[in-house]
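Shown here: the complex without one of its protein chains, the others still in place.
After this line comes chain A, so read on.
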Amino acid sequence: MRRGPGIAGLQHAARTKEQYKLTGAEVKKNTLQAMHEQLSSFRTHLEEFARKHRADIRRDPAFRAAFHSMCANIGVDPLASNKSLWASALGFGDYYYELGVQVVEACLASRPLNGGLMELGALLRAVNRRRGAAGEPASEDDVVRAIKKLAVLGGGWDLLVLGGRCFVRSVPGELDTDRTRVLEMAAGGQAGGQQGGGGGRGFTSVGEVVAVTGWPASRAEGVLQALMREGIAWVDDGAPDGVRLYWFPCLGPGVAQQSTT
C-alpha cells in the first residue's frame, strides 16, 4: 500500500485509517464474541457439573469450597440470586439461606452471654448442633460465606480477628480501636496477655490494661466499662485480692479452667 502524494494521498490515508478502524472494531467484536461464547460454554459446563455433583457439593465442605473457587475464577457467583438457575441446579439458595437463618439464631441465642461477639469455631459448633445429626454439616467456609451474605442485609454483621482467632460480630456499631486493643490483649494477642496454653487468659483488669497500654487509668476503666455495658465483658469481684476483673465470655469458658490467682 502506498501513500500517494497530495490530496488524493491524504484521502487515501484517511480511508485506510478508517478501514483499519472498522477492521479493528470488527476484530474486537469478534474477539469479544468469541470470549462471550467461551464463557457461556464454561457456564454451561459448570452448571452441568453442578447438577451432576450436587449431592457431593452439598455433602462435602472441602469439595464445596473448591467448587466456589472454580466459580470465582470465571466470575460466577452461585449464591448471587435465589431464583437463578444456580439456585435450582444446586439448591444453593436454600442451603445458604437456611444456614444464614441458623447463624442468626445461634448468635441471637448467645447474645446475652457474649454481647454479640462469638468465636467462629463456637458459632460453627452451635450451628451444626442446630442442623442435627441428620443434616449436612456446615464448614467454617460455609458460615463465613453465609455471614458475608448477611452483611449485605445490614444489622452489623462483621468478621474480625482477635489474638489470631476469628470472631463474628452480630450487633451493629463498630468496635473502636481502644476496645479492640483490650480484647486483643485478653485474647492473648499482645504482650501481657500470654499465660499458659499459648493464648490469653480471657480476662483482664484496669491495672493490667494500664500496664500494657500505658493509658491513664480513667481511659482503661472507660473502655472496660463500655465493653461491660455492651455485654461483651462480665465483671468479677471475687478475686482474692479484691481487684475487679473483667472477663470476656466470647474468648471461651474453657479459659476459666486456668488458675485465677
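Assume contacts are C-beta pairs under 8 Å (C-beta built on N, C-alpha and C of every residue); 3 or more make two chains touch, one makes a residue touch a chain; residues count from 1.
Just so it is clear, contacts and distances are computed from a predicted model.
Trainee: Have a look at "Vacuolar protein-sorting-associated protein 25", "phenylalanine--tRNA ligase", "DNA replication complex GINS protein PSF2" or "Protein YIF1" and point out the UniProt protein name belonging to the hidden chain.
Mentor: Per the UniProt record, that chain is "Vacuolar protein-sorting-associated protein 25".
Trainee: Which one touches the absent chain: A:F67, A:Y96, A:F167 or A:W247?
Mentor: A:W247
Trainee: From the listed residues A:G9, A:P112 or A:P172, report the one that touches the chain absent from this view.
Mentor: Residue touching the absent chain, from the options given: A:P112.
Trainee: List every residue of chain A that touches the chain not included in the displayed model.
Mentor: 112-113, 115, 203, 228-229, 231, 234-240, 245, 247, 249, 253, 256-257, 260-261
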